[in-house]
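Written below as structure tokens is the structure these notes are about.
Every protein chain but one is kept in place in this view of the complex.
The first chain written gets the first letter, and so on, giving A, B, C, D and E; residue counts start at 1 in each chain.
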């Protein structure tokens, strides 16, 4: 049964197209999805996932269980970067360690979405409010990352000349909470909520766009993500053995911690898997963009390569079904 | 009941996403829909609205009522720019006055489309031939605008050197009637008509594309329009109080005139609203592009800011439901 | 009946939008579908056609008939460029003759897709494995084209300085079999096959994307193809009478040969039409890209203009229904 | 040899290219989607969907006499529609 | 007159344009979606969907004194964020 889960995941269209993208780079095909087409799909996916999450949140309401899960999500996004930083400091300087740690404290929306479609195909239900957890976990690690840099270095130098440039805490908070991916996700979530509450006719009319198209659009986008991830993989040598190990070990460890929390909170199967995936995934969108601004001393190829080149494919291909094995063994069907 | 109409419009997905775009600029999020993605949606909307209008025109046929409405539409697109010019000349030079007047004599297809989806959600029917009125009202104001410049100035100067450049009346007519938005709209209308008449099987196969996707695509596009309109709003100071007043007063006045015409023509509720919206809306697509060529002396930030930054959001958010209140009070349900 | 077939094809949305694109250029409208939007549609069509072909291949299996058809397809893609070369050499130098010949030996996926939708509208069934024939016929002509150059010229010169550049046979095979359009088509075919075999739930979820959207997306893409083909037509004078004649005569002759082969193989109506269309169409995607690399001495405006500016519209507008007339007269309905 | 950099609105691109052809330019290169700020205000890509367009950057490498012909051909266009042009020295590689 | 070519990350484009404005640049032109290689590594458009962005190429034509003001305004930005700037001669058409 376990291996069949992995196989079923491997043989789903999204994962197969992801693999096709990886192969395109390996065999040096000139297949590319030119910019800004991938942006179209990434905006679409955020909008759709937010909208659907919002309407489901409206249906389920905000009870104690929901609030506990949200609290646990935010806690994880504060704890993970700190513990990761401690591990990463063994080999990396504080700037790079903080940047990588922030990436792993945050989340990957595409991994989350792939896990959702995996659950749908499996016929396992999950709660819409998990999208709110996704949104809540995106930003805190950015702040933690910057604080780690502040406390572990006495950075001044080049910074001083930039006082007018507005690189104070204000602009960091701005970047963390109003960057386009968080903004669009949260905005669509609120819109989904409002429409579900006050204008249900609008839901049906959005459905062909946000629901029916979703699976195909995800497959198309993962084709591009496969290409991009494989291109990143070629930077692997720059990353070095330690970081490669971290990029595979971290999702496993964080998924396990997430699993323990899910057990504690008595999350049902679907929500437990999504929670584990949130903990296990690393950000290659919001965090790198923020780190470039706040920690330019860090080398982007380190944090992007590990999050996008290793951890992302690992979760998509192996991680999700693996975590599901654990979930199915220990959490009873409700 | 009145305020509930405004609310119902405000809480529809298209308007909410428009608002999200506005907010994105206000809070300085870096959300953007990079070019040419907005073009994709604008081409799609023109194609779909034209196609649907054509097939409905084929179903309804061209009777006396239709021809009268078309005539009234064209008349409005000749009268509005002339009367607007008279008002605008009080404060603006002839070049800017003519350019702004032309914008308000023409129409905004997106405002029209939003009004259509508003009617659909309200369950109020309307006739497909109104799309033909939309098409007919797009161009005449461009010609009127140029004639206003010719008659009120003795412009020669720089123009003379350009005799070969082909800026004669011919190229103005070309720009007015063959610009991409008029061309695609009319072309798709003719195609919809032909397919409905001779190849009805083709209609069913186009339906998922032109019908089902429409509402979501409009919402996505309005997200971008919100961003663009808000960016324009920041030019408001350049526009000045007079133009701001005009940009809010003109749609109200023109909608009222349109309402009177609709009463005269005994238009049913849906058609009356669409006619009012055509009169009330201002062009920020075909007209600015043409004005840049024919009246380069005019300052684009004046006519684009008023049409796109003020009148467009005003109609989308407040105007449409407001006009509907009037329609519902005075025109009986058929 | 015959003329009604032509008419029915002419009045289908894809062909009408293709015509609208042609007209846009003729009347000098500024309608354009800016890059990379056409690429989005071309990637989408390849992905969808491959995916659908793969799942149908899985349903039908690989029997003797399938293998025979595949063999015939590959044979045609070897024979056509050689015979075309012999004809073209009467007026063109070996470089240009080889490049044009290679284009006509390969296929046009969009022509194939248009023929498929024509069959669907006509209610004539066809086999999914024809997509595999499409894939198999794309590359061989590229190799043949290069060999024709090698054997008919003693090209060395400029080439020698490029030894490191890697322009050997290896890179030609790479270009032929791993160029993005072949790669995506074959990859999607394999994915469709795998999903149909092992994960049928995935099929349903892909359906709105790969099936329902298909017809509209094809229409939109053909609007762009009409524009591009008409722009190419303006290079016609450069092509000269001989090449214009070839560009119309070749599809007719190749379709006839394809028809004979289809009779021999006892292909049913739908498959016979598709086979003829594969033989009759010429490549303006994979082959020109490869020729630019392997035969830079050839003038792209010759091979692109003939394949894209003449043969492509000819097949879309006149050829497909014409070939169907032949098929209907001589091949019994099964 | 000379290098000419023109920055004009995309809307006038066709006219400018025709003028270059007529003036005998041996070739030119065009980059579209250029934004910027000049005496005529700020130009963004935000209105691209409307066909209003951003700027285009046109580069011409040519000899001095051709440059004079180009200057004469472009002067009325630039003064009517706006846009800027700058010249520097260049040598073939 | 001088021509300044700046190549910086798109992420810093707004800051750079503000600095140019403050330094008194008479105008500037921006090309986005620029890729390349520099001391800081290779920049591709592959991450464009993530908002990480490629480079932007900014061109400024200005007089020498303005250039000095621009140099002073940009120095801290270039040294903090990376990016390069080169100056050549130019004349109005």
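Structural remarks
Here is the rule we go by: a contact is a pair of C-beta atoms (placed from the backbone, for glycine too) under 8 Å apart; a residue touches a chain by one contact, two chains touch by 3 or more.
Treat the numbers as computed from the prediction; the structure is a model and nothing was measured.
The hidden chain, counted over the whole complex, makes contact with C, D, E. From the options C:196, C:227, C:278 or C:310, the residue with contact to the unseen chain in the full assembly is C:227. Considering the full assembly, C:289 is the residue among C:6, C:289 or C:326 that touches the omitted chain.
Listed here are the chain E residues that touch the chain not shown: 4-7, 31, 33-39, 55, 57, 71, 74, 78, 84-89.
Contact between chain D and the absent chain runs through residues 1, 3, 17, 21, 26-33, 59, 61, 88-93. Touch with the hidden chain on the side of chain C covers residues 34-36, 38-39, 41-42, 158-159, 161-162, 165, 179-181, 224, 227-228, 231, 284-286, 288-289, 292-293, 296, 299-301, 304.
Rule of thumb we're sticking to: only the chains that are shown with their structure count from here on.
Think of each touching pair as a link: the shortest run of links from chain A to chain C has 1 of them.
Taken together, chain B and chain C share the touching chains A.
The chain with its C-alpha centre at the largest distance from the centre of chain E is C.
Remark: chain A and chain D have CA centroids separated by 45 Å (rounded to whole angstrom).
With each centre defined as the average position of its C-alpha atoms, the distance from chain C to chain D rounds to 38 Å. Between chain D and chain E, the centres computed from C-alpha atoms are 20 Å apart.
Counting only residues that touch two or more partner chains, chain D has 33, 48, 51. Residue positions of chain C touching 2 or more other chains, listed in rising order: 30, 34-36, 40, 208, 212-213.
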